[in-house]
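Of the protein chains in this complex, all but one are displayed in their positions.
== subunit A ==
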Amino acid sequence: MLKIENLHVRVAGREILRGLSLEVNAGEVHAIMGPNGAGKSTLGNVLAGRDGYEVTKGSVTYDGRNLLELDPEQRAGEGVFLAFQYPVEIPGVNNTYFLRTALNAQRKYRGEPELDSMQFLKLVREKLKVMQISDELLHRAVNEGFSGGEKKRNEIFQMALLEPKLAILDETDSGLDIDALKQVAEGVNALRSPERAFIVVTHYQRLLDYIVPDFVHVLADGRIVESGDKTLALKLEEHGYAWVAERSPVAEARA
């Protein structure tokens, strides 16, 4: 589904990703772990198409297409979803209106009929149950005045509604207490399917107790320096990121 090869990305003149390669197939859950400043958020942003991320080398192929030449909205239409580390507050834009606009824009992009407000509300009610979100949040402006946990749950709720093929969760666990973390994880697990892939970016192993990954990668110094199964996350938790640096002379030399 997704093939990243030797990706180099500059942000504000600084090279953040330095030869990252990663292959993700449908149905898989990949966890990307790493210390602060390793380039974890850069990966999510560059996949979603944010401005200001300059790809200087390498390629990203998604479903056989060059993902990097698509606009953010086209990527969304193709099924790429980024759950933001810091969801943006948009005063004056009603959450429900926003979600319907987004869903219908994606459906239009794919040549599917748009949903009318009745069909849309029916869908929303179904998804609300899964996410345990109060429908009061739907009547407010997008993320405005939401608590940290509400914002993150709203991201997962959007994901449930938009049903992406590739979901990238950028530190969705940060700032969440254990109950909110469980809720978010349940929402994600409910969406796991053989057709859908996840890239779960996180600093802590804790989230992976609830979203059990198929693969764990350690991102350090802009590259993946170690890959393994879920036990790798436990080793990291035990030994810390310094342990990876010790095992990876290249990363150490650059650090």
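Assume contacts are C-beta pairs under 8 Å (C-beta built on N, C-alpha and C of every residue); 3 or more make two chains touch, one makes a residue touch a chain; residues count from 1.
As a convention for this text, contacts and distances are computed from a predicted model.
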Problem - Record-based protein name (UniProt) of the chain missing from this complex, from "Membrane protein", "Iron-regulated ABC transporter permease protein SufD", "YibE/F family protein" or "Formate dehydrogenase subunit gamma" - result: "Iron-regulated ABC transporter permease protein SufD"
Completion exercise
Full-complex touch with the removed chain, picking from A:F84, A:F146 or A:F215, is A:F84
Completion exercise
Given A:G19, A:G58 or A:P72, the correct residue touching the omitted chain is A:P72
Handout entry: Candidates A:N66, A:T101 or A:Q132 - the one touching the absent chain
Key = A:T101
Exercise for the section: Touching the hidden chain in the full complex, which residues of subunit A are there? Just list them. Expected result: 48-51, 71-73, 75-77, 81-82, 84, 87-88, 90-93, 98, 101-103, 105-106, 109, 141, 158, 162
